[in-house]
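Quick one: the structure is below, questions incoming.
All protein chains of the complex are present and in place, except for one that has been dropped.
We just call them A, B and C in the order they show up, numbering each chain from 1.
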Amino acid sequence: MGTVPIAPEQASNFAYWHDLIFYTLSALTAVFTILVGVLVISFVIKYKKGSNADRSNPPHESKIMEFTWIVIPTGLGLVMFFAGAKLFLDMRTPPANAMEVYVIGKQWMWHSQHSNGVRENNTLHVPLGKPVKLTMISQDVIHAFYIPEFRTQYHVVPGRYTQQWFVPTRVGRYQLFCNVYCGTQHSEMGGYVYVMPPDDFEKWLENGGDTVKPMSLEQSGQKVYNRLGCNNCHGAKSNMRAPSLAGIYQSKRRMTDNSVAVADEAYLRESILRPYNRVNYGYEKQMPEYAGTVTEEEVLQLISYMKTLGGAGDVEGAPKTLEMDPRKGSSPVPPTSSTVGAAGAISAQSNATPGQRPDQNSVGALAAQAPSKN
Amino acid sequence: MSSHGSHLPGHIHVFPIWMYVKVFIALFVLMILTVAASYVDFTHIHPLGMTISPLVGSLINNVIAMTIAVLKATLVVLFFMHVKFSTRLTKIFAVSGFVWMSLMFLILLDYGTRAWEPVPSWEKFEGSALSRQKGEKAEETSVRPRQ
Amino acid sequence: MATLAHHDSDFVEHVHHQFEDIEQQNEAYLVGMWAFLVTEVMFFGAMFLVYSLYRWFYQADFYAAHHELSIPAGAINTTILLASSFTMVMAVHFAQLRNKLMVMLNLVATIGLATAFLLIKFLYEWPEKAKHFLVPGPGFDPQHLEGTSKRAWELFYSLYFAMTGLHALHIIIGILIIGALAFLWQKGAKSVTEDYIPTELVGLYWHFVDLVWIFLFPLFYLIPK
Partner (left out) sequence: MSATAYRPTDVKEEEVHVKEPSYLEDGHSVKSWLLTGDHKRIGIMYLITISIFFFVGSLAAGLIRAQLVLPANSLLEAETYNKVFTAHGVVMIFFFLLVAIPAVFGNFVLPLAIGARDLAFPRLNLLSYYLYLLGGLLATTALLTGGIETGWTFYVPLSSMYSNGQVTMAIVGAFVAGFSSIATAVNFIATIHKMRAPGMTWGRLPLWVWSTYATSLVIILGTPVVAITLLLVVFERVFRLGIFSPELGGDPVLFQHLFWFYSHPAVYIMVLPAMGVISDIIATFSSRRIFGYEFIAFSSLLIAALGFLVWGHHMFISSQSMYQSVVFSLISFLVAVPSAIKIFNWTATLYKGHIRLQTPMVYALGFIGLFTLGGLTGLFLACLGTDVHLTNTYFVVAHFHYVMVGGSVMAFLGALHYWWPKMTGRMYPDNWGKVNALLVFVGFNLTFFPQFILGFLGMPRRYAYYYFAPQYQPLHILSTAGASVLAIAFAIPFFYLTRSLKYGAKASDNPWHATGLEWTVASPPPTHNFHETPVVTREQYEFGHLVPEVRAIEESDKARRDAEIAAEHAAEAASTEAK
């Protein structure tokens, strides 16, 4: 398990100041808790009933004492308030020269767009040492764009733009979380923020967002996959939005008309370009038709990527071999789904707590996975 | 009337009907007044030949309407609800409700001060690109804020 | 100005066991009622707050939207409610004097006026809105937008229906309570006939309902430009 971290990395201009206040508050907390604890325990020991301590003239009130313990906490509180407020006001005042990036949040993905039009899904690339301002809006419910290592976040609200800014101070890959509860897949609405040296970033931006060149077919496939947001719907497990694609290659799929298809290349291609030709059992025509949106090359890349998405029962799946986001699309396949019985159990469990969107027949959807998995 | 200020034990106050009638007439007159006032356009006060900015004109209307409403409410509370003649405790309760309600109106300060923020976050245009269809996803929005 | 003396012995039956005497019981009732009215103030207050905010932001649209409301209907309803408050307070007055006939007359009049209010609201005003596609929801389609925002109109009518609807609900509850009170008077139940406080409590509630309308009327029907 390795070492257990107890503090997150400091990767932005705010992190140091945040931690300074945080540790000061921690010290204050320790002091007061210990003070109260020690007083209570020693009084209990000393004045335990029957002990022969001096109990003469017990005080019942003391203006001076009350004054002391009103003024000291108020004073300390005010100091901490000012420190915190100062940092907050800085966080709310982006510098004029900040690089602007637009962010859209929607159930359950992040979508960002750089000033030259480069788009990303669930990732954000930013240059080291430059102020970056995010202008954010939500397409549906409230989300929050949260990067713990940067110690900053702000709500992403439907109906209006909100902003936050930071200066990344350390190259690396940092977790990005959605931090306002936004529905079923809230926990999976996230990705990574990549901090790159400014030169690399410029290049990356010019190349339309490609991180590494050259790439294998699978790797480019993954990029396309992420760029098009397939993982927006297709998750680690089948859910109400879409079936899981884990282990799809060469598996049997059941269709709405109860026919069964083997997911070979042709099927996959058709599923991407004209998904409505054959619709999976339990699902509706939800998936966008990508015909006209993707090139043939990309379809190929996508298919080869999908082949790597772990077979059923392959717990680790593909992510080991590729440097990729383990979070989407390719995350471990649930061990339970390797057998019909267990998969059936899952759907039974879902049956017990139905609460589906009315527009999708998700009970059927989950049930459909059972036969198709073997 | 002030001689009946308190609610003495064992006694109740019976107020003359004309007091209630007077209050009712006052309420009725105020109601007519408020309707009438709403028809007056204070941006052009013709007899005086004045014009004022529409903003101020509408403000005057609002102030008049609300003053009359508060007046009416006060009459009801004081006379119909007998607060004028009841115990201090009742008075405190009657007042505290309204005081606390105005406390809640502090929420408006949020909206009042947003405009001064370095990054104003209240836009007065209509909502988002969303349609009100439950759960329905809208088209990809243009990402840029409106200028 | 008559002042009636009361003797506890008259009422002992109607003093509940937990109270020492009628005095304590009446005061407790009054405190309780006022505490309840405080919650009612906060209840409607929150909605007035929401209203104020949107009115502030969408003044022009609200102005346009309010033209679809009928001022005469609103004014008539205001008069009706004011009158019902008057009859209610008269009922209290005669309860103090223990004049059963007059109490009954006034209570019935109050109920009648309240019903008239509801009839105007439910049979005239609301259907009128429905006819003009002003009920929020998929069918919302105002005819006279004239350049103002349809969405803000929908907001206005959402508020209109929510606030007048909840007010109407209070009126319905009021009718039920006054009806119950009238029933007790009719039966000659000592708990109401021998002491005016129960009638006064119902009156307090009723005046509060009136109070809310006193604000609703100018806010919805009389929006200035």
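Simple rule for what comes next: a contact is a pair of C-beta atoms (placed from the backbone, for glycine too) under 8 Å apart; a residue touches a chain by one contact, two chains touch by 3 or more.
Since this is a predicted model, take the numbers as computed values, not measurements.
The undisplayed chain touches these shown chains across the complete complex, A, B, C.
One of A:157, A:193 or A:306 touches the chain omitted from the figure, and that residue is A:157.
The chain omitted from view is touched by exactly one of C:28, C:119 or C:173, namely C:28. If you put the hidden chain back, the residue from C:73, C:109, C:145 or C:162 that touches it is C:162. Which of A:182, A:196 or A:306 touches the hidden chain is settled by the complete complex: it is A:182. Touching the chain that is not shown, out of A:127, A:190, A:229 or A:282: A:190 (per the contact rule at the top).
Contacts to the hidden chain, counted on chain C, fall at residues 12, 15-21, 24, 27-29, 31-32, 35-36, 38-40, 42-47, 49-50, 53-54, 57-58, 136-138, 149, 151-152, 154-155, 157-159, 161-162, 166. Chain B meets the missing chain through residues 89, 96, 100, 103-104, 106-107, 109-114, 116-117, 121-122, 125-128, 130-132, 134-135. What chain A contributes to its contact with the hidden chain is residues 1, 4-8, 14, 17-18, 21-22, 25, 28-29, 32-33, 36-37, 39-40, 43-44, 47-50, 53-62, 65-66, 69-70, 73-74, 77-78, 80-81, 83-89, 91-92, 107, 140-142, 144, 146, 148-149, 151-155, 157-160, 162, 175, 177-188, 190, 236-237, 239-240, 326-327, 331-332, 334-336, 346, 349-350, 353-358.
As a working rule, only the chains that are shown with their structure count from here on.
A count of C-beta contacts for the chain pairs B-C and A-B puts B-C on top. Taking the mean of the C-alpha atoms as each chain's centre, chain A and chain C sit 50 Å apart. Remark: chain B and chain C have CA centroids separated by 17 Å (rounded to whole angstrom). Averaged C-alpha coordinates give centres for chain A and chain B that are 45 Å from one another. Taken residue by residue, chain A touches two or more other chains at no position, since every residue touches fewer.
Listed for chain C are no residues, as none touches two or more other chains.
On the side of chain C, the complex with chain B involves touching residues 1-8, 23, 27, 30-31, 34-35, 37-38, 40-42, 45-46, 48-49, 52-53, 56-57, 59, 71, 75, 78-79, 82-83, 85-86, 88-90, 93, 96-97, 138, 149, 151-152, 196, 200, 203-204, 207-208, 210-211, 214-215, 217-219, 222-225.
Across the complex, chain A is touched by residues 117-119, 121-123, 127-130, 135, 137-138, 141, 143-145 of chain B. Partner chain C is touched in their complex by these residues of chain B: 4, 9-17, 20-21, 23-24, 27-28, 31, 34-35, 38, 41-43, 54, 57-58, 61-62, 65-66, 68-69, 72-73, 76-77, 79-82, 86-87, 89-90, 93-94, 96-98, 100-101, 104-105, 107-108, 111, 124, 126-127, 132.
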